[in-house]
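To start, the structure itself, in structure tokens.
Every protein chain but one is kept in place in this view of the complex.
Chains: A and B, in written order; residue numbering restarts at 1 for each.
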Amino acid sequence: MLEVPRHPALTIMKLLWADKFACIAALFLVLIVVCAAIGPYFLEDAASKLNLRGRNAPPFDWSQGWLFMLGADSLGRSILARIAVAAQNTILIASCAVFASLVIGGALGLIAGYSSRRLGDTIMRLADVIMSFPSLLLAVIVLYMMEPSVLNLVLVLAITRIPVYLRTTRAEVLEIRERMFVQAAIVMGASRMRIIFGHMLPIVVPTLITIGTLDFAFVMLAESALSFLGIGIQPPDITWGLMVSQGKAYLHQAWWLSFWPGIAIILTTMSLNLLSGWLRIVLDPVQRWRLEMGGKNND
Amino acid sequence: MTNTNSQYRHILEVKELAVEFHTANGRFQAVKNVSFHLDRGETLAILGESGSGKSVSASAIMNLIDTPPGYITQGSIHYRGQDLLNMSDVHRRDINGAKIAMIFQDPLAHLNPVYPVGWQIAESLRVHGVDKDKANQRALELMKRVGLPDAQEKFDAYPHQFSGGQRQRLMIAMALGFEPDILIADEPTTALDVTVQAQILELLEELQAETGMGILLITHDLGVVAETANRVVVMNQGEIVESGLTREVFKNPQHYYTRKLIAAAPGHLGRQGGATGLREGRDALLSVENVVKYYGKFKAIKGVSFDLMPGETVAIVGESGSGKSTMAKTLLRLEEPSEGKALYKGRDLFELNPKELFELRREIQMVFQDPTQSLNPRMTVEKLVCEAWKIHPQLLPRAKWKERVAELLVQVGLSPEHAARYPHQFSGGQRQRIAIARALALSPELIVCDEATSALDVSIQAQVIKLLSDLRRDLGLSFIFIAHDLPVVRDFADRVIVMKDGEIVEVGEVEQIFNHPAHPYTRALLDASPDADPDVQAQRREKRERERRMAVV
Partner (left out) sequence: MKSFIGRRAISSAVSLGGLIVLVFFLTRLTGDPTNLYLPLDAPMEARDNFRVLHGLNDPLIVQFGSYVYDVLHLDFGESIRKARPALEVVLEAFPWTLTLAVVTMGLVTLFAIIIGSLAAARVGGVFDRLSGIMSLIAASTPEFWVAIVGIFIFAVSLGWLPTSGTGTIWHWVLPITVLFIRPFGLILQVVRGSMISALSSPYVKTARAKGVRQRAIIFVHALRNGMLPVITVIGDQAAGMLNGAVVIETIFGFPGVGKLMIDSILQRDFSVVLASIMVTALAIFIMNLLIDLLYAVLDPRIRY
């Protein structure tokens, strides 16, 4: 029962290895993040170099070299290179939006759950108002009014997602504060701060991270939809959603223009979903044994 | 036996049953080589603590073991000579509910919350082919039979609209539809108040006399066994350690485990130290005056006053709704009182400002009912105990923390290397020891135990009580000990306060309360708490019979 304490990173790797799907998902996400981080430096040229002779070159035509294995777009640019470059904006927008909404929503949720009733109610009403907004409509209005820049896009997406974290955090806090170990801490004389940071956060944060992973996928899809509608990122910047949109006009001649960026979105979203499911188990001490014992017990 | 056309000897016969569970820690034998039998008209009790495999054995008879994770690996179960384990599902369903019926602990969870109770009782008849109208009619008769008031009006009510005792009556009605040969009762009275428990046990007894069914009673409670069972099977860690006639097993236990169990029965430990002459000429440590607590319009505590001397242990006993737990929480300022005073060393606890309260927190500590919940699952034992000194840093310099944790762990009967583990790696009794160590870390003078032993097995319960009394002796602590029935406090308390509906009905020294109870409610409570002695129970039963006959005349 008593295990020798190991380095936490090693434990995580072992737990990841126990779930093969999550493992593949994590590897894929690492690849995407690497693309997003260094892709633009190496492939910027390939992604923007016009090649009018190679317009709409079909995929799997190896004569053009590996860069053109997924074909070329209407201006003869390598789709593979463009996907790699577009990863940066796509990932950047989604991660900033998720991070902002997680931190703001989580903080507000803690306050709403552990402060006076009136303040809590006010915060909840605000969340309701945001929730009752048709989020896409809000995005359209705001982005139409302001410049559709990366920052504004992040802002709009973050605001629409805040209520998700706020509600979850508040619900958890309300539940935890009734738990007996919190009462035990109060009996010992623990201050509010100690209870919030010592007892509540360690339980709330894993939940938030799990939701955040799932939400990352959602935000990515929302960003894609906005870009698709033409009110997200504007050319010459690109995201995967915008690539799908641009390819729509050439559907009759070159399906691959829209197809590949869509696949990139799906694979990333799917990986995030898988990873979120894995996280949910890993971060829950009651469920964690399923993975720890995973190899030995498969029936 | 009245049955003549049979080759079988017993109505239910379990032979060499073994059940295996596939869990995180590998394969685990929940039931090993268990054999017993049941005849019509008799009550067989399977007695055991948690993890003994008693419930699993019962589930096997009803085909209720989930596969996976559980597998029956060996043995046979015969009902009237028919092999239950090698029967088609369809055939098996014909027996479940009609020939063998089952009632469970916690009837609220075991009744479907979204269907009317009449519908649910009638369903048990409909699934075996009774048409709808007849089933409804019979369901109504059954509800009347088990003693539900206003059965007609309550036919379409939902489970949450009934009290705990009534819900168990509903479960019994549901089981009785076809006058089954066998009724399996899995801890049928565990969650109920003692007075309600007595009524339910009486009902079962009546019904047994009426229908001649055999009852298989699964329980951890020696008192219930002594009260109801003809024969008893004692199980420990998946195995039967002893079986025989109840009286013989209780009077002359053969196996050491049975002896240990009987010795641990609450009220039979013998006095655990306890001081005398505490009350003379000294100031009370705590003096509670006329405390009232409202929840909205509901008055949960209706003016309670009592004293606690230094070094004294006062038990507050009451059934659910008596206000005893609210009282404890009010004293610790987890709930704010509506009226009244609580003078601790002359200072009113209810008037303290936050800073003064913080100082006093150190002196008054609490041990909660369920250690699984009162220990933060994400903290190691060391962190749990050290939190006390993080909050009150003046108590102990950081350099000595580790050493003191080890000391405390030894003091509560654990070992120093346990400090690095997490609560879920311990058993229930060990967890409660950790909780006690945490309370001791602050060197308190008064410890409030809120049902601190209720969630524990009998033998563990006895150990924890022993630990608490050792601490009392060594450290001179005072205790307020909240409990829901009387026998538990007999061995430990100096004085007993009996509460009912938010009021104190009786206060007295332990001996006085147990030997000469003055208030009728105290007497009722004492009579209802089943004693772990079949002879005592037999006497009480006779007395009840006499009273009943007198009432009829």
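Descriptive notes on the structure:
We adopt the following convention: contacts are C-beta pairs under 8 Å (C-beta built on N, C-alpha and C of every residue); 3 or more make two chains touch, one makes a residue touch a chain.
Because the structure is a prediction, the values reported are computed rather than measured.
Of the listed residues B:G97, B:G238, B:P253 or B:P444, the one in contact with the hidden chain in the full complex is B:G97. Annotation: of B:D39, B:E123 or B:E509, B:E123 touches the absent chain (contact as defined above). Among A:S101, A:Q183, A:T213 or A:S258, the one in contact with the hidden chain is A:S258. With the whole complex as reference, residues 125, 128-129, 132-134, 136-137, 140-142, 144-145, 217, 221, 224-225, 228-229, 241, 244-245, 247-248, 251-252, 255, 258-259, 262, 265-266, 269-270, 273-274 of chain A touch the missing chain.
Chain B residues in contact with the hidden partner, per the touch definition given at the top, are 62-64, 66, 93-98, 101-102, 104, 106, 109-116, 123-124, 127-128, 158, 160, 171, 174.
By definition in this document, only the chains that are shown with their structure count from here on.
Remark: chain A and chain B have CA centroids separated by 48 Å (rounded to whole angstrom). Those residues of chain A lying in contact with chain B across their complex are 1-2, 5, 179-181, 183-191, 194, 198-199, 202-203, 285-286, 289-290, 292-293, 296-297, 299. Here chain B touches chain A in the complex through residues 22-26, 68, 332, 334, 357-358, 361-362, 364-366, 368-370, 373-378, 387-388, 390-392, 417, 420-422, 424-425, 435, 438, 442, going by the rule given at the top.
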